[in-house]
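The complex appears here minus one protein chain, its other protein chains still in place.
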Amino acid sequence: MPADYASILADIAERVKQRDFQTARNADYIPALAAVPGDRFAMVIRDVNGAEYSTGDADIPFSIQSVSKVFALVLALRSCGEELWQAVRREPSGSAFNSLILLEQEEGIPRNPFINAGAIRVCDMISSRFANPDRSVAEFLGRLSGNPDIRADNDVYLSEDQHGNRNRAIAYLMKSFEKLDNPVEAVVRTYFKQCAIAMSAREMARATLFLANQGIGIDGNMVLSPAETRRINALMLTCGMYDGVGDFAFSVGIPAKSGVGGAIIGVIPGEFSVCVWSPRLDARGNSAAGIAALEMLIEAIGRSVF
Amino acid sequence: MPADYASILADIAERVKQRDFQTARNADYIPALAAVPGDRFAMVIRDVNGAEYSTGDADIPFSIQSVSKVFALVLALRSCGEELWQAVRREPSGSAFNSLILLEQEEGIPRNPFINAGAIRVCDMISSRFANPDRSVAEFLGRLSGNPDIRADNDVYLSEDQHGNRNRAIAYLMKSFEKLDNPVEAVVRTYFKQCAIAMSAREMARATLFLANQGIGIDGNMVLSPAETRRINALMLTCGMYDGVGDFAFSVGIPAKSGVGGAIIGVIPGEFSVCVWSPRLDARGNSAAGIAALEMLIEAIGRSVF
Amino acid sequence: MPADYASILADIAERVKQRDFQTARNADYIPALAAVPGDRFAMVIRDVNGAEYSTGDADIPFSIQSVSKVFALVLALRSCGEELWQAVRREPSGSAFNSLILLEQEEGIPRNPFINAGAIRVCDMISSRFANPDRSVAEFLGRLSGNPDIRADNDVYLSEDQHGNRNRAIAYLMKSFEKLDNPVEAVVRTYFKQCAIAMSAREMARATLFLANQGIGIDGNMVLSPAETRRINALMLTCGMYDGVGDFAFSVGIPAKSGVGGAIIGVIPGEFSVCVWSPRLDARGNSAAGIAALEMLIEAIGRSVF
Partner (left out) sequence: MPADYASILADIAERVKQRDFQTARNADYIPALAAVPGDRFAMVIRDVNGAEYSTGDADIPFSIQSVSKVFALVLALRSCGEELWQAVRREPSGSAFNSLILLEQEEGIPRNPFINAGAIRVCDMISSRFANPDRSVAEFLGRLSGNPDIRADNDVYLSEDQHGNRNRAIAYLMKSFEKLDNPVEAVVRTYFKQCAIAMSAREMARATLFLANQGIGIDGNMVLSPAETRRINALMLTCGMYDGVGDFAFSVGIPAKSGVGGAIIGVIPGEFSVCVWSPRLDARGNSAAGIAALEMLIEAIGRSVF
């Protein structure tokens, strides 16, 4: 018997509203993220049969930030194939998402595609293969979500660019190891553009569906093969939640990717994709209400991937 | 329709025999492990309905080594409950299983229970709670596997003890941070004893079944609750394969734990437990033939947890 | 014209008395160090012509702690010669005196003989070459200072032993790299014994004189060759003041070695040795009043080694 997702979501929204996430804070390194009302909350489930369930601010766009790393990776994989894994490894880093320490020790080869170094390297590959690299991830998300109007928010992009020196340091360090093919400024521009993409939770749940559906997107087209789809899910589970990967696998137990805009996407393979969004972040940079909501969902349906 | 595990296993055994794992080597830090014939191979599947499938040297005992860490953790959890997670974290370490670097930086709190520091701290908890800590993990494995005669191999134990200075360094470092309750020598003795336990692949697949069966062991008794069982599986997936966690999740995609004796245990929740054993190790300390065999299994059945 | 050391010392003592070292604290990891009155102060200069100048508590014994590392090194060097430098390097560590991080990265070879790992390795060499290693450094200091009664304080030794787990971790880590010849417990006992030696500032200034006098001790005997003496001074300057080496060279500018008992020894080669003692330590573990007094001394005489 399928779960009654509609009432589960309604219940979660109610319980989240009653909980206090006072110690959690919006990301504040750029004004556009700091300015979002902290009590926004949205949760959308899209199941593999096409049904969609939502609660809260499901159609308000937010800055997808690091959630974009999943889709940039998929886009690059479709273009580069296995060769991509010569350039980026697939191991948890055990350290902060923007650290240069391992990157120096491991001579410019990023640990995985979801830390900044890895995502920048993925942008570098996209830069080499697409005519308009700065728009390619947005256009890909447009196709996946069914909304061709998806694009980067220019104010957010300009802020990212202005506060992007850590990412430039990462890119120049890779460049110094001759591990970046394109000019640093071009690559980080592509990276900042993809981080600045604005989407709603509904659009995001739709765009994520293929990861729950053996690689088939909402329009019935194959985005990735089933085997490649499983691999992306594996990567999200081992590397997707900053340095809270282990705790999230432990307490929720599904492949997921978070962003500092407050979004988390996740899947139960064979069943559904989910996007939850609430801008206040815990100490690790994951949406506090988002993690709580996913824990409630897993508890309600009584299963995870484990 | 259930997979035909018998013929899948036969086919895997045949293909493994034809492959060359020449660069792989037995662990050689102690003579007892170096002496095992390198071409031994066993694979046993136990499904949640009680059926068992095996191939190769399924009844030859081997040294379980780090595979014991899973069962020591479960034993400690049953006794300590959630309090255990005050003492040991649940995050991938991103570094070698026997490194002291993170342990010093994080002031004696181990990253997870499957690196040596974490496993030693788990032994410390067992030492505080069991009358015969040195035998408690063996006895627990005896109950789980249905063979009460399971115990540590004394020669292996003596060798572990003799080559155990790195583990003593780890234990004294925790002790210096006041993060170890019992005397170092007592705790490492318990640890060396559990590493030295000898079991066959068949016994190991049986002992592991509860992790595939919502916590229910082969005798029908509950070993852990379903929620706790999912958590152990999550920990194995994020931390169980030394510094090859990400690659293993990527290429195989099931919760698993390996040991330098050449064993790997794994589960597909709701379906089966599996134990594969072959003593030659790859550069990361995981059984080379074992990983290849698990990849073949996942390919044959067309699914992982992802 | 020689400086008027007597009046310089009197002036320093007066100025130190008026200064406030409130944020500085006695070492408190063992009771015997915590219990010493915090306002004790002694300073003794011994010049190469045999004249001696002192102020304050110059004849009250204190725990020499890490100052012993200089004399243990000299004793080992006299016995092993250049071979010693195969086992211990001569570079500043850039990290804490008791850190295991570099020691693991550099596979058990200590950075220099004045961090704990290096000093323990020196004790290991002494253990291999002297009949009574636990007494050998005390006896050596007895000869150098002219007081044959110098020995370890047994209470301090017992406390060191009890709080010595970090040093045991260091020793076991070296042992695991096969970089320690003798049993860990024997080596750390020798180490704890030498740290527990009690001496007065006067005795210490006398024992240190050979480092200012081209290797000639107070009794006219050669302790080290002139070239070897210069090398020990170089080591003290680059590695003698914990992680305050650079600041001390910058603000004082003489070869020196400090201990958490509050003593600092130093030399101006060709001129004099000095010992200052005051138990309250700054954040880096160096005597706060001791460093201030040495700065005043250098300012008063208008020269350092630079």
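As written, the chain order gives the labels A, B and C, with residue 1 at the start of each chain.
Here is the rule we go by: a contact is a pair of C-beta atoms (placed from the backbone, for glycine too) under 8 Å apart; a residue touches a chain by one contact, two chains touch by 3 or more.
As the structure is a computational prediction, the values presented were derived from the model and not from experiment.
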Which of the displayed chains are touched by the chain that has been omitted? A, C
Would you indicate which residue among C:98, C:128 or C:238 is in contact with the undisplayed chain? C:238
Taking the full complex into account, what residues of chain C touch the chain not shown? 89-95, 102, 111-112, 226, 229-231, 233-235, 237-239, 243-247, 249-251, 253, 255, 269, 302-306
For review purposes, identify every residue of chain A that touches the missing chain, sorted by number. 99-101, 104-105, 165-166, 168-173, 175-176, 184
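One rule holds for everything that comes next: only the chains that are shown with their structure count from here on.
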Touching chain B and also chain C, the following chains: none
Rotation angle, chain A onto chain B: superpose the C-alpha atoms of these two copies and give the value as a multiple of 5 degrees. 180
Where chain B and chain C are represented by their mean Cα positions, the distance between them in whole Å: 48
The distance between the C-alpha centres of chain A and chain B, rounded to whole Å, is 32
Tell me, which residues of chain A touch at least two other chains? none
